[in-house]
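Our next item is chain A:
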Amino acid sequence: MNARDAAKPEQAATPEGGRFFVPEHGEGERSLVCRAQVLDADDMRRAHTRIAHEIVERNHGADDVVLIGLYTRGVAVARRLAEAIERFEGAAVPVGVLDVAFYRDDIGLRPVQPLGPTEIPVDIGGRVVVLVDDVFFTGRTIRAALDALTELGRPRTVQVAVLVDRGHRELPIRADFVGKNLPTKLAEDVRVRLEEIDGEVDGIEIWGPAEP
Partner candidate 1 sequence: MKHLLAIDDLSRAEIDGLLDLSESFIEVTQRDIPKIPALRGRTVVTLFFEESTRTRLSFETAAKRLSADTMSFSASTSSLTKGESLLDTVQTIEAMGVDAIVVRHPCAGAAHRVAQWVDASVVNAGDGRHQHPTQALLDLVTLRRRLGRGGFDGLRVVIVGDIRHSRVARSGVQALSTMGAEVTLVAPPTLLPESLEGWPVVVDDDLDSVLPEVDVVYLLRIQRERLAGALLPSQREYTSRYGITVERAARLKPDTLIMHPGPMNRGVEIAAEVADSPASTVTEQVANGVAVRMAVLWSTLGSGGQIA
Partner candidate 2 sequence: MPDDVLVKGGRVVDASGERVADVLVRDGVVIEVEAQLEPASPAARVLDAAGCVVAPGLVDLHAHLREPGDEDAETIVTGARAAALGGFTAVVAMPNTTPPLDDPAVVASVLAIGRASACDVVASGCITKGRRGEELAPMHELHQLGVRIFTDDGDCVADADVMRRALEYARSLPGAVVAQHAEDPALAQGGSMHEGAWSSRLGIQGRPAAAEAIIVARDIQLAELTGGRVHFLHLSAAPSVELVRAAKRRGLPVTAESMPHHFTLTDAECASFDPVFKVHPPLRTADDVAAIKAGLADGTIDAIATDHAPHVPQAKEQPFEQAPPGMLGLETTLALTLTELVEPGVLSLADALARLSWSPAGIAGLADHGGPIASGRPANLCVIDPALQWEVDRARLASRSRNTPYHGRKLTGRVRHTILRGEPVVVDGVAQR
C-alpha cells in the first residue's frame, strides 16, 4: 500500500511532493485516534539498515540494483536505502521515482491524482529493480507499479521492499524485503512519519476508531 492511503487529508500540502493525499477507504470521513507507536526513530533507522543489507545480500552486491520509490513516502524510503547501501558498499545506487496513478485499477471509482513526474535515471533493461514503498497493504499499488515498469523497460528481476507489511493482500503479490510485519485490522490506519517529508521525527503509528 502506498503512503497516501495512510495519510490524513489535512496533510495534503506537505513541502515536498505530497500534494494529493486521498484516503483509499475514506478514512478521512472517520475520526481516528492514535492507538500505538509501533516503531520509533531508532527502530526505523535499524529497519532501513537491515533492508539495505538484505537487498545487497540477495543480489550479491549492488551493481545492477536500481531502487525505484513509489510516490510519496516510498521515494524517501528508497533514498534512505540508497544512502545506506552507499555507506557500506561504497557504490552509488541509482534511485528512480515512479507515480503509479495512471496505472491504478480504481480510476473512476475514487479520486485518483498523480503525485509527480516519473523519473527513472537509468535504463532499467536487464537490471534488478527494487520497488520501494512505505506500507504494503492490498498489493494494488505494486500491481500498478509492475504495469508501469513494463512500459519503461524490461528488468531482469523485480523485487519489492517495504517498511511495514500490514497484511490484507487482495492480489497474489508478496514483498521481498520487509522492515516490520504488523498485523492490523482493516479499520485501522498505519501512519508513517518521515522527517524529510513530514517535518517531524520518524515514527510509525497505528490509528484506529475511538473505542466507545
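Regarding candidate selection, all candidates are chains of the complex that A comes from, given by their letters.
Methods note: contacts are C-beta pairs under 8 Å (C-beta built on N, C-alpha and C of every residue); 3 or more make two chains touch, one makes a residue touch a chain; residues count from 1.
What you are looking at is a predicted structure, and each value in this text was computed from that prediction instead of being measured.
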Complex partner of chain A (touching, any copy) among 1 or 2: 1
What part of chain A is in contact with candidate 1 in the complex they form? 19-20, 22, 99, 101-103, 107-114, 116-119, 147-148, 151-152
